[in-house]
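A single protein chain has been omitted from the complex, and every remaining protein chain is retained in its original position.
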Amino acid sequence: MDVRIPPDFDPIRADELKSVERERAQALQKQGKWRHLWRIAGQYSNISIFDVETVQELHDIVSTLPLFPFMDIAVTPLCRHPSSIREDDR
Amino acid sequence: MDVRIPPDFDPIRADELKSVERERAQALQKQGKWRHLWRIAGQYSNISIFDVETVQELHDIVSTLPLFPFMDIAVTPLCRHPSSIREDDR
Amino acid sequence: MDVRIPPDFDPIRADELKSVERERAQALQKQGKWRHLWRIAGQYSNISIFDVETVQELHDIVSTLPLFPFMDIAVTPLCRHPSSIREDDR
Amino acid sequence: MDVRIPPDFDPIRADELKSVERERAQALQKQGKWRHLWRIAGQYSNISIFDVETVQELHDIVSTLPLFPFMDIAVTPLCRHPSSIREDDR
Amino acid sequence: MDVRIPPDFDPIRADELKSVERERAQALQKQGKWRHLWRIAGQYSNISIFDVETVQELHDIVSTLPLFPFMDIAVTPLCRHPSSIREDDR
Amino acid sequence: MDVRIPPDFDPIRADELKSVERERAQALQKQGKWRHLWRIAGQYSNISIFDVETVQELHDIVSTLPLFPFMDIAVTPLCRHPSSIREDDR
Amino acid sequence: MDVRIPPDFDPIRADELKSVERERAQALQKQGKWRHLWRIAGQYSNISIFDVETVQELHDIVSTLPLFPFMDIAVTPLCRHPSSIREDDR
Amino acid sequence: MDVRIPPDFDPIRADELKSVERERAQALQKQGKWRHLWRIAGQYSNISIFDVETVQELHDIVSTLPLFPFMDIAVTPLCRHPSSIREDDR
Amino acid sequence: MDVRIPPDFDPIRADELKSVERERAQALQKQGKWRHLWRIAGQYSNISIFDVETVQELHDIVSTLPLFPFMDIAVTPLCRHPSSIREDDR
Partner (left out) sequence: MDVRIPPDFDPIRADELKSVERERAQALQKQGKWRHLWRIAGQYSNISIFDVETVQELHDIVSTLPLFPFMDIAVTPLCRHPSSIREDDR
């Protein structure tokens, strides 16, 4: 997820969106839907791991994020690696 | 990590390399160095999260993997996301 | 799915693989897993729509196709479009 | 089809365009011209399958969609796959 | 259409293929299916305009060309331009 | 030639430019300089074949088109294909 | 680091940001965190070598630079080369 | 060097900049620093050959051109070709 | 022009081809057809300026070079720049 807020966007509105985004992200993490969330160094971007039942659920989650209109998102479908030893990395 | 073993490579030698690779991957996971390991659906590729002290340690780990000569590896440096709630995702 | 069989690959073996591939593709279509299958004009490539329960199931299906070692596969996760009128395009 | 409506576009006008777009899309689906329509997960984009008589007809359909000025469209010509078992996937 | 014959391919067999290719290309031009054929300067590539009834017909024509296994082909669907004055450029 | 008129460009001025562009394009076709002109399906783009004496003449023609400031143009130099049977496709 | 300040950005504010950026860059160089800094000829871009303890420290440094909102930054993790003879190039 | 002046840039100021640019370009050509200058057909771009003592001199020349803020410049370092017969193409 | 001779190509044959290539290049330079020839630093590639009557002549020249089968060639059509002061850079 790359976030690109235009330089002339109202900074107060941007802060509001970021604050709601943060709450949503943390609530989804607590529910276990948003499993991992890392910052890419040097960029206003993140790499996230979602654990959802269906592609529809994933789309519903990310497309309703407050910053979705400012994001470029690429989804890579992952599954269990035969050499993985973590039960929860499926 | 994309793995590309040439089609004319000796399949017995390939299986040996894959077997050692798997043991190395699992040992590194047990040590906590190789934190996550997922298969990218439809590809002979994986996405991995390493938790190392230094860039040098990361290079020493991956460049000594048995399949390293057949891999294309791209490293994205990650750090803690301010909205993350997992202590171990730094 | 782009198929690239090396020019010096044994043509008899290639025909065998293609024949088994075809049987697998048709069986999976009959099961409803492989929903659509089109040829891209001018290329030895196809565009396919799979209807599977999990990412794991998709990976297990395509990674065991006889021609998988010769394929470049890119998976795009799809879901229902709000303007779609077909019940089965989810 | 990727849709990119500029962030400063009038939201009421955007909603009107989307509403007309939806009606057009559904009418074309009912006529059988717009055979399939899926959402790409995480993106304001779709993958569509059209079933038209000529390239001209395809261009006339998509270039008169209300959101056409905001779309990047790439057309891949498809034809019947020899292993397909669906009569209507030609 | 980019043609890439491997450097170690038998030159006599290559000349045979090119000769048959040329006959096929000229026959198709005489039928009006292969409307235009230009060489891209400095490359073993061509730009061609086909005039076919269906995508299927186009695929059947190019995929049975003798040099098809050595070609990279990209198909761009064209239609009549509203400012064109040539009746036959549709 | 890809045409990209900004969404906030004055539509009356845009229509004037398109109208002059069309006249210029048709005059150049009548002179035989602009040999072919096709629309790329699904895009506000065209593929054109020019038949000019020099590179300078080509540049002078396209750089004085009314829509030139809004176009991305890529020129591919073409010459006669040895298998072509049309005298005028040089 | 590529810097792209929009052409309509207030030039006085831009000069202020550049001045603070320069002070920050020089302070970080004196601390030894920002080891090298070169201009790429012909571009408003630089290539920099940072010497930091952690990825987090690198992100904290560059994401707080005054021009960060106008930069495209790509981070390549480096480590000691076995043939290097400089003790400080690790 | 690609020049991209925004469509809403003041045309009088643009003409002034282009006029000074032209004078600078011609003065540098007379000094022998700017050895060759060609227009790329169909584009507002040029290919130039500079003959400078150092990379620094090249950067100082191009980064002070009046249109520099509107240019994308890629520098390819060239040297004498062993088969060249021109003394001045070093 | 990028030259890529396969590592397993007979080195004696390669030297013969390079020698004939060099003679051809120098003869064409003496005729004024091959106006400039530079080496790209760090690569087995060159940038060349040709001065020919037609696109056909250019293709005939480069496609008969002894190393043509091992080259990737991209042709950029150039013309006189309005600010150029060299009569012979047209």
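As written, the chains take the letters A, B, C, D, E, F, G, H and I, and residue 1 is the first residue of each chain.
One rule holds in what follows: a residue touches a chain if its C-beta (ideal position, glycine included) is under 8 Å from a C-beta of that chain, and two chains touch if they have at least 3 such contacts.
On a predicted model such as this, the values are computed, not experimentally measured, just so you know.
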- Task: Among G:Ala41, G:Leu58 or G:Met71, choose the residue that contacts the chain missing from this document, as touch is defined above.
- Result: G:Ala41
- Since one chain has been left out of the picture, which residues of subunit I touch it in the full complex? 7, 39, 41-44
- Item | Residues of subunit B (touch criterion as defined above) contacting the omitted chain | 6, 9, 55-56, 58-59, 62-63, 69-70, 73-75
- Query: What residues on subunit G make contact with the chain left out of this view?
  - Reply: 21-22, 25-26, 29-30, 36-42, 46-47, 49, 76-86, 89
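Keep in mind that, in the parts below, only the chains that are shown with their structure count from here on.
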- Could you check if the interface between copies subunit A and subunit C is built from the same residues on both sides, meaning over half shared, or from different ones? same
- Rounded to the nearest Å, the gap separating the Cα centres of subunit B and subunit D is 40
- Message: Centroid of subunit A to centroid of subunit E, CA atoms only: how many Å?
- Response: 46
- Where subunit B touches two or more other chains, by residue: 39, 41-42, 77-80
- Note on the structure: Contacting chain pairs, sorted by label, are A-B, A-C, A-D, A-G, B-C, B-G, C-D, C-E, D-E, D-F, E-F, E-I, F-H, F-I, G-H, H-I
